[in-house]
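One structure below.
Heads up, one of the protein chains got dropped from this complex, but the rest are sitting where they should.
Up next is chain A:
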Amino acid sequence: MAELQLKSVEKTYGNGFKAVHGIDLEVEEGEFMVLVGPSGCAKSTTLRMIAGLETITGGEVQIGSQVVNDLVPGKRGIAMVFQNYALYPHMKVRRNLSFGLRLKRQPKDQIESATTDVSGILEIEALLDRLPKQLSGGQAQRVALGRALIKQPEVFLFDEPLSNLDAKLRASMRVRITDLHKRLREEGRPATVVYVTHDQVEAMTMGDRICVMKDGHIMQVADPATLYERPANAFVGGFIGMPEMNLVPAVLTREDGVPQLTTGGQTIAVPDGLAHRISTPEGAVTLGMRPQHLELTEAEAPGAFTAEIVNLEFMGHEVNLHARLGDAVIVAVVPSEELDRNLARGDRVGLRPLGPRIHLFDSETGRNVSLAQGN
């Protein structure tokens, strides 16, 4: 196992389109790194450059102590799991698993024991003599995983491996992969993993650290909790978390030194827990409030925005409350018990932002201007 380093890696296509804009990323040995972002953010391209399936047009990729830019994929010490499994359709599962080892001309008994070993871990012993077309999606994905595992690579690369599975299977495969990663770590052969997904739930639940990408730039690299609590910019704030963070334009003013926020024609004093973190003087900002961090109060209550309910989504233990604030519709997640208050469409309610969890972003750059130390 080895660490992986990307040093100002760039990708420019033949037609001049620049997909990756000099990204720097360091994945530690045994770390589970997730690359996440909307489609077209070049996360897959980045992964394919690490794998050697795309040429690197600038910068360096280093695996362990070796710069691998000019090495063919087979010599990089990597293994990859593809979105559509990419099993060899004419080979039985057993041969699919051992293809890489046979190419390396490893002794037969070693190949045999490695196959037994891996199929045991992934519970695919019973499938060894089947052809890929006789496998279900989940089974095929396990075989694809086995084909990577058997090579004992320096770095595992996953390219949206679960997106072809149905929701239930996806959840169980998610657990299986993270369990496997833990297990390998406990057995003293930690696996360095780069995992590409567009699904933030996968990213949050699986990654040791997450790298959020957009348009070929890295937006933020951090562990899931930091990403959620301290997003570096409005994009990360909006991308991570369900339901999405409410991002509403607001104006920050100071009256007698007391900072105030105005949005949708309403002005409230900046709540406690936020004021001292703000590192911008005055002006236009984007107010970022997660639905979970809005407290339902009476209309016109102090420190709360008054909004008009436009929709109520009953989710079981909680309710997604959509409310109109000025021109924007914001979402608040409130406990189901609040329904006892006979809330209905058209009602006016107060939504009080919880100071310590609220963020302000620069309205132009999107940078988080409420990360000053002291919270």
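The rule we apply is simple: a residue touches a chain if its C-beta (ideal position, glycine included) is under 8 Å from a C-beta of that chain, and two chains touch if they have at least 3 such contacts; residues count from 1.
By our rule, contacts and distances are computed from a predicted model.
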item: Absent chain [UniProt protein name; select from "Fluoride-specific ion channel FluC", "RNA polymerase sigma-70 factor (ECF subfamily)", "Signal recognition particle protein" or "Oligogalacturonide transport system permease protein"]; value: "Oligogalacturonide transport system permease protein"
item: Residue of A:Leu131, A:Ala275 or A:Leu354 in touch with the missing chain, whole complex considered; value: A:Leu131
item: Contact with the hidden chain (one of A:Ile56, A:Ala79 or A:Leu296); value: A:Ala79
item: Positions on chain A contacted by the hidden chain, ascending; value: 51-53, 72-75, 78-80, 82-90, 99-100, 103-104, 131-135, 137, 140, 147, 151, 164
